[in-house]
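What follows is subunit A.
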Amino acid sequence: ACGEAPSENGGDGNADASFLACMVTDSGGVDDKSFNESSWAGMEAAAEENDDIKVEVKESSSETDYDPNLQAMVDNECNFIIGVGGLMTENVNTAATANPDTAFATVDGFSEVENVYSIQFDTAQSAFLAGYVAASQSKTGTVATWGGMKIPPVTIFMDGFAAGIEQHNTDKGTNVELLGWDAEAQEGTFLNSFEDTAAGKSTTDTFISQGADIIFPVAGPAGIGALTAAAENDAVNAIWVDTDGYESTEYGAELITSAEKGLANAVKDSVLAAYEAANGGEAITGSYVGTLANEGVSIAPFHDFDSAVSADTKAELEALTQQIIDGTLTVESPSSPAAQ
Partner candidate 1 sequence: MRLELKGLTKKFGSFTADDDIDLVVEPGQIHAVLGENGAGKSTLMNMLYGILTPTSGEILIDDKPVSFTGPGDAIAAGIGMVHQHFKLVGPFSVADNVQLGREHTQGMGVLSAKAARKAVLDVSEEYGLKLDPDAICEDLPVGVQQRVEIVKALSGPKTELLILDEPTAVLTPAEITELLQIMRNLAAAGTSILFISHKLKEVQAVADTVTVIRRGKVVAELEPTASEAEMASAMVGRAVTLQVDKTPAEPGEARLEIKDLTLVSDAGVKVLDGLDLTVHSGEIVGLAGVEGNGQTELARAILGLVKPDEGRIAIDGKDMHGASPADRIADGLGYIPEDRGRDGVISEFSVAENLVLNQYRDVPFARRGAVNSGAVRKRAVDSISEFDIRTQSPEEPVSALSGGNAQKVIIAREFSRPRRFLVAAQPTRGVDVGASQFIHSRLIAERDTGTGVLLISSELDEIYALADRIAVIYNGRIVGEVAPDTPRAVIGRLMVGADIAGADDTAPASDDDADQTDEEANGGDR
Partner candidate 2 sequence: MAVDTMTASPALVDESVPVRYAKAGAVFAALGLFVLVIAFAVVGGDDKTLIRFDKTLTDVEWAMPTTVVMAVLGALTAAAGAWMLAGIPKRRFKLVSAIAVTAFVFSLLFWAYSQPGTVFRAESILAGALFLSLPYLFGALSGVVCERSGVINIGIEGQFLMGAFTGVLVANITGNVYAGMVGAMVAGLLSTMLLALLATKYQVNQVVVGVILNLLALGFTSFMYDQLKKAEGLNSAFAVPTLSWGPLADIPVIGPVLFQQKIFVYIGLVLVFVVWFLLYRTRWGLRTRAVGEHPAAADSMGVNVNRLRYWNVTVAGLISGFGGAWFTIANSLAFSKNMTAGLGFVALAVMIVGRWNPLGVLAGALIFGFTTQVARDLDASGGSVVPGEFLQMLPYAVTLVVVAGLIGKAKAPAADGVPYNPGDK
């Protein structure tokens, strides 16, 4: 307590900004290492880029908090309000209908309301590529995935992953087996928690003891449990979801790649667009679906595994990506974005 007094008051972010962008999270909180966190990162990035944008967030602990939180944002006179999570779409719609002059957005949900912008992702596409890589890299011929909860944003990854393995098996005549998800029956292994890292680890250990050597956890922070298990087993590696785990987790050395979902970018772009709209630009309406084509979803670089993945495989991935972009190959999932 004996430092020098700063010469002027430390600026409080973009304190005097004219544009207020607000976000209401889904349950799990803003630090959920998953879509809440990514969305918030996008918001902050927008504020970073444009000094005239101020951002604010309110967390929901359950869906019964959506309405009061959205209402609070309206009362706050936010210029742009983003609701994260498909479950919130209806609440966002209601709020948007009641406040037609405010711009809204919904993440992972689809809305037809005029002033609601939908941000969705066809992550089955990136997970498809991840599945293909996994099949090519497995030594034991067994890979595994498990989810946090059986909800569409999770199962779409698992569907894509399964399809990618299937593709590898058909194309290359391999017989790689996937544990933890039966795409046909839409059934698999779920922790029923996004937080219980210890359970995530023990579930992964179980898969490992059943022979899996590549694990694809789709469970936000609980997925870290899979990475620890991989770290403890030399022969076992993992593939991360949502973000490039090489950067966002401490377990880069275990990660072959990640099935990325460009949430932060999409949110950031939408905030910037909303700012433009508010300042005389074109209003943002309609919807956005992140795909391989618009680079809204992608697979992360191989980093440490760059040399392990053969040039052939890389070329095949290249080709598959192109096919998906062309539309000659479609990756299907019951959980794919509702409307385009």
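Selection criteria: all candidates are chains of the complex that A comes from, given by their letters.
As a convention for this text, contacts are C-beta pairs under 8 Å (C-beta built on N, C-alpha and C of every residue); 3 or more make two chains touch, one makes a residue touch a chain; residues count from 1.
Just so we're clear, the structure is a prediction, and the values are computed from it rather than from any experiment.
The candidate touching subunit A in this complex, chosen from 1 or 2, is 2. Across the complex, subunit A meets candidate 2 through its residues 29, 31, 144, 146, 179-180, 182, 187-190, 192-193, 195-199, 201-203, 205-207, 209-210, 221, 224-225, 228, 231-232, 250.
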